[in-house]
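The complex is shown incomplete by one protein chain, all other protein chains being positioned as in the whole.
Showing chain A:
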């Protein structure tokens, strides 16, 4: 058994920043991560990081853009925290040596990005995430923070009270990939989940293979609600064959989208008469697919993104990495030809419900980064707003867990009095529930932290043994492929009721098959078959939450387009979709959006670009 004050799960940008902050607050910290830190997906971020650094810009403008971009489904205290603190955090990165691109005067450069009223996207070439990840990891090395890399966290050790709001998280149980050992990590003061995205529920995604939503699924099963899960961002410019991302920076620098007829469709077909290519991502994604659906797509699949006119010098200076990606993964020379692009799953705007300090309703459990939903992105995240989220909320959660008093939160979490009654009908019959066996806690209520951790350890060891001992059944790869297929077909950019229902049926069939899942590889050395089997279990819960939420939300808001409902309906839907684990099935309820901020109330307005 390992004992620390604070355990950080995941070592991408959010986890690394949280660990540094917790240690600076005086805590003894360990990071537990299934990949070595520099392999985290933050390294793939390209375009940049938003911060109001320059004259003429300020946090209030940034907050306004963020709330508007979100289509008013974001919580103002979170959006304001993001925009107030990102300047100092970005400069902090610079002070830690991050290799930002520079202006002639030696200051860091900024560029325009979609949905921003000021060019406030700070960047390092088209590989901002790589530099951010490595810079943060360097600081972790410098501080000598313990890192358990290639340790897969299986579950949270949470006490078993009736109401999630009364529960406490005392640690985690993890599996050492190299040896097959299952061990417990006790956290005296807090566990911070920073497990990143969940793009692997789709088969066309910009996300890494490791992005399987483990943190969201674990927290959900421990009783923490997931928030706005239906809000999935599709990025308009991914390479058709692989899903590799072509940064928004290309459009930021002046890249142009063309259809098969050579029309600059964003303007010519009136999708965004003012901002054209730089309208927000949901708008551009729908525009592209509409072009394809109306027969103006290239090869009936994609459109062209052209940056040739920017000139070789500018491209090499600011977008060099894009040339490599287009060449390596699509065989296209971006200096000579336009690049083929189409929308792909990119980002989960929803996630584990937290307040503006990263705290969940379970005492001692925090979540930050893409797995969390402090609610800054609402129904549409602005490009360049995820990286500042990692460091701002990473720092906040780390400090809080490390013992600093950050004051009272303004965003309520858990089922508090202010919340709407939870009697929403789940829209379809959900089939046989998982039952208590799959819950994180279960068993007798335990007072002592050690007992909770011990019990979780025992249960996880049994789970691993069970999976390894069974020697026939279904393999995870089949189940995973079935889920990815139905999500891509039915729960994509355009959403229809019948398709959403079909997806739920498929997810349930997959869930049923998972009961027979078995691990073919008997080894206890580096058993990736086993890990993927457990990840697939998490993907099932994630897929179900997304789809149930999407089916219930009968309006059109941000990335959530519904065929039957072509309007944003603020009177009824200005509220967050919450999904709670209810004995194995998702239970839906809603809580109001917090639009009141320091800068006043953010009045929902018509969104046009």
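Things worth noting here:
One rule holds in what follows: a residue touches a chain if its C-beta (ideal position, glycine included) is under 8 Å from a C-beta of that chain, and two chains touch if they have at least 3 such contacts; residues count from 1.
Convention: contacts and distances are computed from a predicted model.
According to UniProt, the chain absent from the figure is "Succinate dehydrogenase/fumarate reductase iron-sulfur subunit", selected among "Metal cation transporter", "YeeE/YedE family protein", "Succinate dehydrogenase/fumarate reductase iron-sulfur subunit" or "A-type ATP synthase subunit B".
Contact with the omitted chain, checked across A:63, A:193, A:283 or A:579, is made by A:283.
Remark: the omitted chain is touched by one listed residue; of A:111, A:296 or A:463 this is A:296. Within the set A:7, A:27, A:53 or A:382, the residue that contacts the chain not displayed is A:53.
Mapped onto chain A, the interface with the missing chain covers residues 35-36, 38-41, 43-44, 53, 71, 87-88, 91, 94-97, 99-108, 125, 127, 130-131, 134-135, 138-139, 141-142, 178, 208-210, 241-245, 271, 282-283, 286-287, 289-290, 293-296, 299-300, 324-325, 328-331, 475-477, 481, 494, 519-529, 556-557, 561, 563, 566-568, 606-608.
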